[in-house]
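I am attaching a structure below and will ask some questions about it afterwards.
All protein chains but one are shown at their positions in the complex.
Letters A and B name the chains as they come in the text, with residue numbers starting at 1 for each one.
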Amino acid sequence: MNIVRNHILISIDAGTLMAGARAVEDALIKELTKYGLDKEVSVLETGSLGITGRGVVLVVYPEGIYYADVTIKDVPELVEEHLLKGRPLKRLILTEAPKRTIITKEKTGLLKEQPRIVLKNCGFINPENIDEYIAAGGYEAIAKALQTMTPEDVVNEVKESGLLGRGGAGFPTGLKWEFAIKTPGDEKFVICNADEGEPGTFKDRLILEGDPHKLLEGMLIAGYAIRATTGFVYIRGEYSLSIERIEKAISDARSYGLLGKNILESNFSFDIFVKKGAGAYVCGEETALIESLEGKRGHPRNKPPFPINAGLWGKPTLVNNVETLANVPEIIRNGAAWYKGYGTEKCSGTKVYTILGHVATPGLIETEMGTTLKDIIFEYGGGIREGKAFKGALIGGAAGAFIGPEMLDVKMDFINLREYAAALGSGAILVMNEDTDMVDMLKSVLHFFKHESCGHCAPCRLGTAKLVDIIDEIAALKGKKEDLERMVEITQAMKNASFCPLGQSVSLPVSSALKYFRDEFMARVS
Amino acid sequence: MTSEHPCQCAQVSEEELYPRLEEMIEQHKGKPTELIMALHKAQNLFGYLPKKAQEIISERLNVPISTVCGVISFYSFFSTVPKGRHSIKVCLGTACYVRGGQQTLEKVEKELNTKVGGTTDDRRFSVDVVRCIGACGLAPAMLVDNDVYGRVKSTKIMEILNKYE
Partner (left out) sequence: MIKATINNIEVEVKEGTTILEAAKKAGFKIPTLCYHPDLKPKGSCGICVVEVEGFPSMKRACMTELVNGWNVHTNTAAVRAVRKELLELILANHEMDCPTCIKNNRCELQSLAATLGITTLKYKQSFEKKNLDNSSMSIVRNPNKCILCERCIQVCEEIQTVNALALSKRGSETIITDAFDEGLGNSVCVNCGQCTVFCPVGALYEKSDIDKVWEAINDPEKHVVVQEAPAIRAMLGEEFDMEPGSLVAGKMHAALRRMGFDAVFDTNFTADLTILEEGTEIVGRIKNNGKLPVITSCSPGWIKFMETFYPHLSEYVSTAKSPQQMFGALSKTYYAEIKGIPPEKIVSVSIMPCTAKKFESKRPEMKDSGFQDVDFVLTTREIARMLKEAGIDLKDMPDEPADDPMGQYTGAATIFGATGGVMEAALRSAYFLVTGKELEDVDIVAVRGMDGVKEAEIDVEGLKLKVAVAHGLGNARKILDKVTRQLEKEGRSEYHAIEIMACPGGCVGGGGQPWGSDMAMRARRGETLYKEDKSLPYRRSHENPSIKLVYEKYLEKPNSEKAHHLLHTHYYKRNKIDGKVVQE
């Protein structure tokens, strides 16, 4: 028997792969073998360590030391110094890694760090190994549900937990499930919306890449709760690693009897299939997603009827976002009361964000609901890079809101964000320093919408195009003061008359940009 | 990583690929709801969606040809024009845009002497724009085939592209 002295966890995600993570991994093993250390030091693949843009990232346990920008050229030195001689290689150490814990402010004002919920396993287990997920307590929740709970119990537990949908404006998940269980139907579906398309976010991708079984377990529990037979993961076509990992996870789960007929020898049968998206942001809207799943153009449907009553192929369909479903196993395993211990009274649990832009440590984080934007940027994101001043942030991606410094103290949850609540779901936080050109930022957002409007309704199709015409003029210093009013008029019409949330949400970035950065716009127009 | 592009190791003519297409879409026969999956497969096979492949899919899945064309033109993933051997996708999502995605694009266009949506004369590269590939942490990002390149600097672009024959 070997006693493993060190574990090296190497982050294998889309970002690190491009930086040559596999080559570094091979070199590590080769180098370790050279010194005869291959039995003592175990090299393990894991999902994203939550660090982005820093090349190949790995962490050496038990010390818990992070290395970034590791290349194959660094490997001999790293092995010799750290693993042979026990001296961490200072030049590669990542000192400002984003927090991989949840920071809680105690009543005393002291900071306490707690384990994460959604990202619990991300960066700790090998996502391609079902045994590691099981060893980390995986599939305990579905077993508990099947053996000790009725579907109604499960729905009640989720309701009780106060979990709000993480995809959009925070609709209570338990309530949605309750509607689903009450809708009669011989066939029901669970769809996981993994068509993450909001620019500036990729949290769902990292959950899929880092802990695919957690999502499957969440879907299983949802399927059991609403008495569904089939689940679909509708996933962005660009997310090839996610697709690969979720497909492997499904196949492993099937071979373990965790998917398919009579799961864990119960009467519950459920299977999950992956469907690839084909590049349309609007398919993140649940009815457009369903249209796309049916093989059609992703045009949103009129609501009502809601998918819960008539969704995929006209059958009752529950659509939940990746992060929402990833919360579910922990809720069932630990109970609603435990879950409510996190977050605020009305918004329990945690929220996963990607903090990007001009912060010191961009990356993936998980915080308690209600954490202030200031804490997110300064505690988790390490503040503004290069000592520059904070100018503003775009929260929620394109369909999000621009905010200025006066909003830093806002508590990030579905209640406190009020009219900006819809921006919370995607978890995108793009931080901008003092040098950022806000006109240019808005221009980028509006071009995005023009490109992604589905074209079905006139308000969105024509409104996005006209907004682009106007902002292009303003950016080129050819705009007039009235153009700013025009933009507001157009977005007002779009907010009221667009067919789906895509068009309706354009007013958010426009009105917020004009609210917080009006002077900058005024300076550009004549 | 799964390859999104046809194998280039042996030069197979398009005509020779049709029997394979028929084989691949056999399971979708008569199932209009599987149109997008069939299109993904066809595009994997040909690198784009030739007219004849669209017609075969329309016929086999029993989807009107106008619907097939409508779906293809809706999704930015699908292309009906032959693409270069390698696809370059420059990300212009908000995060990339802010960090110079536009300049990256301009540089690529200039170096390859082709515009967005175009293919170089030697069919080596096709250039497209994407709106966020979920690699915002690496902004500005660029995809060549399935390889993500982050923090792309104008000066490094040719170095990257030279890796692709």
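Annotations
Everything below uses one rule, namely that a residue touches a chain if its C-beta (ideal position, glycine included) is under 8 Å from a C-beta of that chain, and two chains touch if they have at least 3 such contacts.
Just so we're clear, the structure is a prediction, and the values are computed from it rather than from any experiment.
Note that the absent chain touches A, B when the full complex is taken as a whole.
Here the missing chain is touched by one residue of A:157, A:195, A:211 or A:452, and it is A:452.
Although one chain is not displayed, chain A still touches it through residues 280, 297, 302, 304, 450-459, 461-466, 469, 486, 489-490, 492-493, 495-499, 504.
Residue positions on chain B in contact with the hidden chain: 51, 55, 58-59, 64-70, 73-74, in rising order.
In the analysis below, only the chains that are shown with their structure count from here on.
The part of chain B that touches chain A in the complex is made up of residues 1-2, 4, 32-37, 39-40, 63, 67, 70-71, 74-78, 92-95, 97-98, 130-139, 143, 146-151.
Of all the residues in chain A, the ones that touch chain B in their complex are 14-15, 17-19, 52-53, 196-202, 205, 236-241, 243-244, 275-281, 292-298, 313, 354, 356-357, 362-363, 394, 397-398, 428, 430, 432, 436, 440-441, 444-445, 447-448, 451-452, 454.
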